[in-house]
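Removed: one protein chain of the complex. Kept in place: all other protein chains.
Every chain is named by a letter (A, B and C) in the order it is written, and numbering of its residues begins at 1.
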Amino acid sequence: MPAASTSRVEAFSDGVFAIAITLLVLEIRVPEDTRHLAHGLLDLWPSYLAFGVSFLLVGLVWANHHVMFEHIRAADRPLLFLNTLLLMNVSFLPFAAAVLAAALRDGHGERTAVVLYGGTLVVGGVFFNAIWEWARRGHQLLGTSIDPAGARAVSRRFLLGPALYAAGTALGAAVPLLGLLVFAALIVFYWLPVTAR
Amino acid sequence: MPAASTSRVEAFSDGVFAIAITLLVLEIRVPEDTRHLAHGLLDLWPSYLAFGVSFLLVGLVWANHHVMFEHIRAADRPLLFLNTLLLMNVSFLPFAAAVLAAALRDGHGERTAVVLYGGTLVVGGVFFNAIWEWARRGHQLLGTSIDPAGARAVSRRFLLGPALYAAGTALGAAVPLLGLLVFAALIVFYWLPVTAR
Amino acid sequence: MPAASTSRVEAFSDGVFAIAITLLVLEIRVPEDTRHLAHGLLDLWPSYLAFGVSFLLVGLVWANHHVMFEHIRAADRPLLFLNTLLLMNVSFLPFAAAVLAAALRDGHGERTAVVLYGGTLVVGGVFFNAIWEWARRGHQLLGTSIDPAGARAVSRRFLLGPALYAAGTALGAAVPLLGLLVFAALIVFYWLPVTAR
Partner (left out) sequence: MPAASTSRVEAFSDGVFAIAITLLVLEIRVPEDTRHLAHGLLDLWPSYLAFGVSFLLVGLVWANHHVMFEHIRAADRPLLFLNTLLLMNVSFLPFAAAVLAAALRDGHGERTAVVLYGGTLVVGGVFFNAIWEWARRGHQLLGTSIDPAGARAVSRRFLLGPALYAAGTALGAAVPLLGLLVFAALIVFYWLPVTAR
């Protein structure tokens, strides 16, 4: 197979991102006791938190995937494979988010849940970087919208992601809430326009 | 990141709209007692109502999103972020609809449920307006299909949405059924061709 | 709003069709007793039947929607509204299919379930025809790929659909299995190449 155009890769990836991000809501269950509905809805705060953080995160990964594929002009088999691994990681996130919400709600297993969640982010960051590194090796799959020096600069910025998520996960293994705060701060920080330069 | 073309933003948004609108049906559960199936199906009227109203609403937001992005020619980072917040709101709606159906079915908590549902609509309307206001500030992200005066006229029409939903929510906090009627009337009214001018 | 191009309407519709058709599988539940797994899997035949018939049906409606929109060159507000009603009907089908499977499995309520399923098909056929009739009135939304006489011929063929589904539903109200057979026969018949002329 010669390297193929990336339009169907982007369409397929957009589909998986859109579905994974929308499935996040299925984890928020309607309270069974409607007699104290307001109370029951407030008790669901861990689910809202997991939903909100995860939604902003998947939206961010989608936006960065978007940026990355504006520079990638062709997809070969290994790139498709690495992209499939990234999509697998994104699809797994609703499960990690549901585990996190359950642990926060029950007040048990927060440490384990934060490590699972943070670990999922780290692995996703690694796959994301692997796609970029594969595409820019020898500049073979990149287009003319970026030069090798620019591609190297993007690499440095992308590599920071999994490193910071790993630090957040390590902190979360000690103090779960702190890890969560780091994840939320990173997501907000990465959404800011200045970081996208 | 320079402002990027909007085609992948539209594709991703279309995906989320399509999934959120289709997930609404998952809230309608098959009656367990098939011996009195006709009766059991009729008892599900609150679910049908929540499904129908929410489906027409999401379809309407999609159609207006469509109109809005015909005028937006480029997406910068803040616009992507605001769009992600709107999509988060749309994804949350199946949960609010399920809560509404449960409250109507049980005859408890209708007030809370209508306020949650209406509040979701108000917040969605605010995000929708925020996208438009950001895009038209200095006319920076708009194309030539609309001029500043036209963009201002669209603003006035868009701003009416959250105001009317807020009024419906306030009414619904007093008389739940009245709030619901206002939401349904607004959705039908906004679907009428004349309002789209 | 002037009449807009149909590409995003098609993308959104394709999304809803794709999701509704894929959600059909969620109704097939894994047998709880894995000690007699082969037996448990065979007992699920009503679910497989509802899945298979509904999948071919939604695929067929998608294919015909595809054909219809090859002739429609612009979408105005009423057309978007009618298309949203059709998509609502398609999204409702997984529920009707789940009710059908439950009734067949329990041996109760088959009559009610077949009427619900057939009624859903009839209503969908009516919406489908309404889209076409609106688009071809005065030939306003049609392109040059078809002339008024051709559009009238398509009308006659499309109108046959809800009439035949209604006949199947009436038969099914008397003898449920007969109604199901008629639905299956119609779907196979409509998939045959000759009927698409």
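The rule is short, and it goes like this: contacts are C-beta pairs under 8 Å (C-beta built on N, C-alpha and C of every residue); 3 or more make two chains touch, one makes a residue touch a chain.
Values in this document were obtained by computation on a predicted structure and should not be read as measured data.
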- Message: Out of C:59, C:78 or C:119, which residue would touch the omitted chain in the full complex?
- Response: C:59
- Which residue among C:28, C:49, C:166 or C:184 touches the omitted chain? C:28
- Selected residue (touches chain absent from view) among A:26, A:49 or A:146: A:26
- Return the single residue from A:25, A:41, A:72 or A:98 that touches the missing chain. A:98
- Positions on subunit C contacted by the hidden chain, ascending: 10-11, 14-15, 17-19, 21-26, 28, 30-31, 34-38, 41, 51-52, 55-56, 59-60, 62-63, 66-67, 70, 191-193, 196-197
- Item | Chain not shown, touching residues in subunit A | 1, 4, 8, 11-12, 15-16, 18-20, 23, 26, 76-78, 80-81, 84, 87-88, 91-92, 94-95, 98-99, 102-103, 106, 108-109, 112-113, 116
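Keep this in mind: only the chains that are shown with their structure count from here on.
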- Message: For subunit A versus subunit B, what separation do you get between their C-alpha means, in angstrom?
- Response: 25
- Message: Rounded to a whole Å, what is the gap between the Cα centroids of subunit A and subunit C?
- Response: 36
- Query: When you check subunit A against every other chain, which residues touch at least two of them?
  - Reply: 19
